[in-house]
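Pasting a structure below so you can have a look.
For this depiction, one protein chain was excluded, whereas all remaining protein chains were kept in their positions.
Note that the chains are named A, B and C in the order they appear, and that numbering of residues resets to 1 at the start of each chain.
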Amino acid sequence: MANDHHHHDHDHSELSDTQLRVRALETVLTEKGYVDPAALDLLIETYEKKVGPRNGARVVARAWANPAYRARLLKDATPAIGELGYAGRQGEHIVAVENTPTLHNMVVCTLCSCYPWPVLGLPPVWYKSAPYRSRAVADPRGVLKDFGVTLPASTKIRVWDSTSEIRYLVVPMRPAGTDGWTEERLADLVTRDSMIGTGLPKSPKDLA
Amino acid sequence: MNGPQDLGGMDGFGPVEPEPNEPVFHDDWEKRAFALTLAMGMPGGWNIDQSRFARENRSPAEYWSMSYYQIWFAALERMLKERALVTDDEVVAGHSLHKPKPVPRVLSPGDVLKVLHRGGPTERPTNTKPAFKPGNAVRAKNINPPTHTRLPRYVRGHVGTVDRVIGFHVFPDSNATGAGENPQWLYTVRFEGRELWGPDGDPTSQVSVDAWESYLTPAD
Amino acid sequence: MNGAADMGGMDGFGPVVQERNEPVFHAGWEGVSFALNMVTGVARLWNLDAFRFKRESIPPPEYVNLSYYGLWTRTLELMMLEYGVATPAEIEAGRAIAPFKKAPRAVTAAECADMVRCGSPYNRPAPSPALFKVGDKVRAKNMHPKAHTRLPRYVRGHVGEVVRIVGCHVFPDSNASNLGEDPHWLYTVRFDGRELWGEQSDPTVRVCIEAWEPYLEPV
Partner (left out) sequence: MQLRTRALQTILTEKGYIEQAAIDELIETYEKKIGPRNGAQVVAKAWTDPKFRKWLFEDGTAAIGSLGFGGRSGNHLVALENTPHVHNMVVCTLCSCYPWAVLGLPPLWYKSAPYRSRTVADPRGVLRDFGVALPKDTEIRVWDSTAELRYMVVPMRPAGTDGWTEDKLVELVTRDSMIGTGFAKSPKDLR
């Protein structure tokens, strides 16, 4: 049975094989002058160190603290997010969707892995995985259970399948007991998952 | 295409397993594969819809067994070979064996941040008016093109409500085959969970997709 | 369930590849895998629908990468575990580990020959008259049960015509979950290819499926 699959050895040899192939291709492309290795390093550094969910957290915190900003964000998110300096690739057209006590939003890309890079960075593996992509649209409550999140039975769940170049950012509900907090302090409550809709923001006692 | 990428509503893949403190990349080769894909966009000259089609247009046996960046890398190899920017013998040798083909531009380190910041907007100018407005009932057409499309199988044939007119955007179905941008009005369409999944659906759930005008027919 | 088994209309699997002078079995173990599944069927350790449900529940990446009889063997392992015929340690060791419960008796070669000759008919006495008649227009329901069903995704929501009343048959959706045979009327329903695949598709194609009454609604 040539097709037989033994996941352990398979994955292992596949990985080292991929490693070699990636290295080979990078060498070829560099030698041909199609890519500049310094540009590659800068791309990696940007997404590994600079662009991440901290950006989105600042956007959410500002929306919590500043009603005028919140209104701008919900009306037209791309320029509102741009005010904080976040823009560009995989975030050319951003829509912010707001959670309320009766409505919970969740974002998925069933067809590939669309995700708002400028505000959340690159997506985690689970977001790109077949279990999440297959189930989020048909059984969002079941998926939330995998994340340990239970919503009231009456809460409406709205799933946004990112099928175009629009990227969605969930604005979670502001936790209770945060009156008078500064934006900076509020940003610490905003988790990545709460901006995808698979989690809720932290509460003040989680920070203590 | 009704390929392995069109996962919405499939059963059997098991639970979602979030990884605590997940790193951005799991291995050095993932970083390189990611950066190579981004950096080759400019000299390679392909568009995002062509990249997506290169990723999804493979056997489910292969697609469902590969990791995320393995799929990216396989698509990059395919697009480079299709355009003869790299040849099989070069991939095997791990070195350039033939003269490079002329390319429009190479991404320089100085350009990286500018290019990322600019992104690739897909909105286009128009004098036309959208055929639908928010609140209209629309039916997603039953189309099954063998090539790239962004209308998932699970909404086809179903009736939803236009929620938002997004704008006039590049049409991926034609852009992916090199047949031009053919921009169209793009809408957010909301479907009730019960409409999509029948009595097995969660009555409190709704699903939105972004749908181009040619995916839709009036359902009023 | 909308598992990997439900392949109708999927793209990407490539051309149909035929093998010249294909043998019935490609290796000795394939014949054994086949025979083991027949014998465990005769022994009534589980029903066919439950076996099919287990097979299609295998995660899609594994399902599409196993060979045909590889899938049978894998399913048999899972069924033996679920129905307490073997323990994980026994499967691992490849032998029975004492103490174990012996089967009341073994299936004999004669019983197997009988099964080959007589099969196992699935028609049952009808509890009520058939709801539909030949020529009726019916819609396949838009249903997405998590358990076994024999209504393929590609017909759901679509309108077809009853072309034959087959009889009253064991209902797999119930039988697979060991909820009883719950027999229902079974129909052959014909769909126009364009109804299933859209206006651009081949107008000369018709597709027929068998559908139990609970899969259908009048149009």
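Everything that follows uses one rule, which is that a residue touches a chain if its C-beta (ideal position, glycine included) is under 8 Å from a C-beta of that chain, and two chains touch if they have at least 3 such contacts.
All values derive from a computational prediction rather than experimental measurement.
Of the candidate positions C:A35, C:V134 or C:V219, contact with the hidden chain is made by C:A35. Checked against the hidden chain, the listed residues B:T37, B:N57, B:T122 or B:N144 yield one contact partner: B:N144. Looking at chain C, the residues touching the absent chain are 5-19, 22, 24-29, 31-36, 38-40, 42-43, 45, 52, 55-56, 64, 67-70, 73-74, 76-77, 80, 85-86, 90-91, 93-96, 100-103, 105-109, 111-113, 115-123, 150-152, 154, 166-167, 169-170, 172, 186, 188, 190, 193, 196-197, 201-202, 204-212. By the touch criterion stated above, the residues of chain B touching the omitted chain are 60-61, 144.
The rule we apply is simple: only the chains that are shown with their structure count from here on.
For chain B, the chain with the farthest CA centroid is C. Distances from each chain's CA mean to the overall CA mean are smallest for chain B. Chain geometry summary: the mean Cα position of chain A and that of chain B are 16 Å apart. Chain geometry summary: the mean Cα position of chain A and that of chain C are 40 Å apart.
Between the CA-based centres of chain B and chain C the separation comes to 34 Å, rounded to the whole angstrom. The multi-chain contact residues of chain A, meaning those touching 2 or more other chains, are 5, 130, 138. The multi-chain contact residues of chain B, meaning those touching 2 or more other chains, are 9-11, 13-14, 56, 64-65, 196-197, 201. Residues of chain B that touch chain A in their complex: 5-11, 13-19, 22, 24-29, 31-36, 38-40, 43-44, 48, 52, 55-56, 64-65, 68, 70, 73, 76-77, 80, 85-86, 90-96, 100, 103, 106-109, 111-113, 115-123, 150-152, 154, 164, 166-167, 169-170, 172, 186, 188, 190, 193, 196-197, 201-202, 204-212. Against chain B, the residues of chain C that register as touching in their complex are 1-4, 9-14, 56-61, 63-65, 141-146, 153, 156-158, 196-198, 200-201. Those residues of chain A lying in contact with chain B across their complex are 5, 10, 14-15, 18-29, 31-36, 38-44, 46-48, 52, 87-93, 95, 110-113, 121-122, 124-126, 128-135, 137-141, 143, 146-147, 153-166, 193, 198.
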